[in-house]
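Excluded from the complex is one protein chain; the other protein chains are retained at their positions.
Moving on to chain A:
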Amino acid sequence: MTENFNDQPEGRVPARVIGTPPSNGPILGNEVVREDKAVPGVYPQDPAAAKRAERTVALLFTITFLAGVAFIASYVIFQVGTIDRTAASNYALGSSLSVALLSLAAGIVVWVRRIMPKYNLVQERHPMASEADTKEYVEETFLQGANESGFVKHKMLRRTLLLAAAPLGLAPLVLLKDMGPLPGTALRHTVWGAPTKDGKPRRLVVEGTGQPIRAADFNSPGGILSVIPEGYEEDLNALAKATLILLKFRPDEIKSGTNLNWTHDGIVAYSKICTHVGCPAALYEQTTHHILCPCHQSTFDAADGAKVIFGPAARPLPQLPIGIDNEGYLVAKSDFKVPVGPSFWERGDAEAEAREQKA
């Protein structure tokens, strides 16, 4: 019954095989009479202490049983539907589940540590590398098989197989192409440049309420508004590029970086989309005129053309040319002159191009 024992790779020291089966008998369940004999490296616990530990384990397992019942009961008793009821249900379910799991875990630990023997068994390791004769056999077989297959000898077979594999390998990549359209010049434009239905300039409206802004009403210096294009209040793709911050300055506060032709009565509009990685630059400090992006703290001087004064953004927030329509509401006079938002490969030095165009 132990004739296979020697060629198993991991000889045990001490060799101890529980119920090793006869080669054609049942694997477990044969009549092996085992006495509890001392085995080196296995140190049984004191029976009296084990008996005491058993009571602890039984208590812990019983707690798990009760907590498990409590979990099911909580599911039935506590309904959800309001914040308070959800909270109650959450606490009831969660605490009963936690108690059940932790108590079961603690019980098993006591079982292992105080009822099972202490072990200090030793097993031998063997080098991972195969024996020399095994390696030799594998190498021979490999060469023999390679020659038998004719892959080496028949050049045309080999080369056309490689040829055949190349386009097939590319096929999955080709299939991914329709995941999205080509960028084209999409990143260079926003909806501020798109004509409205009635051909009038597009109005600026307040984000959230959708109210158009009468220039005369936005009259307290230091004021700031988050502004979106009329007609695109729910279009997230449009908002991701076209959202503005609108600021009101006293004339003497505006510095040379700001294009005065694009302002109206001290009202300036900048893109809200940070030129670093596109977060909305939403924080404004009235006393210093600093616009701060909360993501990575790029800071822009709103009074001076939103030029960068700190942080990782490399370019100012683009300014939108604004004016008023004949009813006195703020409108966009044209699209941004440069692409808004984060840098991208095809962007180039759009600011320089815009300056050249103007000159």
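A few remarks follow.
Please note the rule applied: a residue touches a chain if its C-beta (ideal position, glycine included) is under 8 Å from a C-beta of that chain, and two chains touch if they have at least 3 such contacts; residues count from 1.
Just so it is clear, contacts and distances are computed from a predicted model.
Its record in UniProt calls the unshown chain "Cytochrome bc1 complex cytochrome b subunit", which is the match among "Ring-1,2-phenylacetyl-CoA epoxidase subunit PaaC", "Cytochrome bc1 complex cytochrome b subunit", "ABC transporter substrate-binding protein" or "NADH-quinone oxidoreductase subunit H". Of the candidate positions A:Arg202, A:His264, A:His289 or A:Arg315, contact with the unshown chain belongs to A:Arg315.
Contact with the chain that does not appear here is found for just one residue of A:Ala49, A:Ala216 or A:Leu283, A:Leu283.
Contact between chain A and the unshown chain involves residues 4, 8-10, 12-13, 16-21, 26-34, 75, 78-83, 86, 89-91, 93-95, 97-98, 101-102, 104-106, 108-109, 111-112, 116-117, 119-125, 127-128, 176-177, 179-183, 186-187, 207, 226, 228, 234, 236-237, 239-241, 243, 272-273, 276-280, 282-283, 294-299, 308, 310-315, 341-349, 352.
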